[in-house]
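Have a look at the structure below before the remarks.
All protein chains but one are shown at their positions in the complex.
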Amino acid sequence: MVTVGTIIYEPGNSTNKTGSWRVFKPIMDKDKCVMCENCFIFCPEGCIKEKDGKFEIDYDYCKGCLICVNECPVKAISSIREEK
Amino acid sequence: MTEKQFPREEYLASGHRGCAGCGAAIIVRQALKAAGKDTIVVNATGCLEVMTTPYPETAWRVPWIHVAFENAAAAASGVERAIKVLQRKRKKYANKKINVIAFGGDGGTADIGFQALSGAMERGHNMLYIMYDNEAYMNTGIQRSSSTPLLASTTTSPVGTVIKGEDRPKKDMAMIIAAHGVPYVATACLSYPEDFMNKVKKACEIEGPAFIHALQPCTTGWKYDPKYTVKIGRLAVETGVFPLYEIKNGEFKITYRPLKRKPLNEYVKLQKRYRHLTDKDIEMLQKYIDERCKLLGL
Partner (left out) sequence: MSKVKIITGTSAAAEAARLCDVDVISAYPITPQTTCVEKLAEFVANGELDAEFIKVESEHSAISACIGASATGARTFTATSSQGLALMHEVLFIASGMRLPIVMMNANRALSAPINIWNDQQDSISQRDTGWIQIYAADNQETLDSIIQAFKIAENEKVLLPVMVNLDGFILTHTVEPVELPDEEEVRDFVGIYEPKHAYLDPDRPITQGPVGVPSCYMESKYNVQNAMNNAEKVIMDVNEEFAKKFGRKYGNGLIETYNIENAETVLVAMGSVCGTIKEVIDDLKQEGKEYGLLRIRTYRPLPINHIREALKNAKNIAILDKDITFGMNKGAVYTDLAGFLKDKKTTNYIVGLGGRDIRQDDIKEIMKHAEKAEDGETKWMGLKEQ
């Protein structure tokens, strides 16, 4: 049923798995990471998340733009071609 | 471990339909981290609105409203006054301070929404209007706007045999809004998150209208490899194409000063919308930029 006024009541329910768009895949080397937060603040998908004091990429939503790879000052993120 | 710089809360959820590398999403993430939870967003029609809200899905975790293309500033005026009167008459919102932030593209702001924006700024509403400027109408397929820079090619300023790309210089929105006498105007770029987020915070704290003109590299419209979104934004600032400044209560201040401005070529060569530029064109553009930077004291 479509709601009155097509209002969406569930905040942030865009669960569409945009990770399937990926052509390249960023791989993060957590040991190399110096927690500068660059990748975190520049990721357009907000899919780099902190867990137990370390950053992690959520591949369900990562579209593989590789901004994180380009912006990491210590080259802690590399990229590979996505295997489908 | 260093102290956490950026808030971890996400007010724009993953799963939105923006292109890979979309700068508009980066702008919104950064702005909302700075503004925080008690924020209501008003969004003009455009890429941002379309990519974030295909019913029944929304990427927004703050209250959000979209009305039309040209009226985000007017709709935000209504939201702002409603909050005020409901707090006064009906004791709603527990007298919390609520930020009203409007996001409009360059088309929705500098062109079709210009009148509504001017009205809202002049009336003194306590709101922040953020123009996310990707320098063309992206949602409808890269048509020029009054914010498209000189010589850039778009689908309505194509490179023809007679006219080569956009033939008019970019409209200076920040200065136009500053002329309204509003208490806070700034330029910003997603490649400088501390600078941008500071400005959003100041704009939210200030009583009255605030306007931030945020440059937004767009992978699809500017035609570059998506991994360069942040890099290109940085180059826009480092070359002086898009200087970062603020005008607080009439006081102008450069907020980021490049040690030495980079040559324009570094900026344009990464973008295929400038592919047709000759050395002479670049020289002409460089001159134009040098003059503008001189005016601003850069």
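Order of writing sets the labels: A and B. Residues in every chain begin at 1.
The rule is short, and it goes like this: a residue touches a chain if its C-beta (ideal position, glycine included) is under 8 Å from a C-beta of that chain, and two chains touch if they have at least 3 such contacts.
Worth saying up front: this structure is predicted, and the values here are computed from it rather than measured.
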{"item": "Chain not shown: contacting residue from B:30, B:53, B:134 or B:216", "value": "B:53"}
{"item": "Touching the absent chain when the full complex is considered, from B:61, B:223 or B:262", "value": "B:61"}
{"item": "Omitted-chain contact residue, chosen from B:14, B:39, B:134 or B:229", "value": "B:39"}
{"item": "Absent-chain contact - pick from B:74, B:178 or B:197", "value": "B:74"}
{"item": "Interface residues of chain B (partner: the chain not displayed)", "value": "37-40, 42, 49-50, 53-56, 58, 60-68, 70-71, 73-86, 88-90, 92-93, 96, 98, 115-116, 118-120, 122-123"}
{"item": "Contacts of chain A with the absent chain, listed as residue ranges", "value": "1-9, 11"}
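One rule holds for everything that comes next: only the chains that are shown with their structure count from here on.
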{"item": "Rounded Å distance between chain A and chain B, as computed from the means of their C-alpha atoms", "value": "23"}
{"item": "Residue numbers on chain A that touch chain B, as the complex places them", "value": "2-3, 6, 8, 10-18, 21-22, 35, 37, 40-47, 49-50, 53, 58, 60-61, 63-67, 69-71"}
{"item": "Residue ranges of chain B touching chain A (in the complex, touch as defined)", "value": "1-2, 4-6, 8, 10, 12-18, 20-23, 25-26, 29-30, 52-53, 55-62, 190, 193, 219, 226-231"}
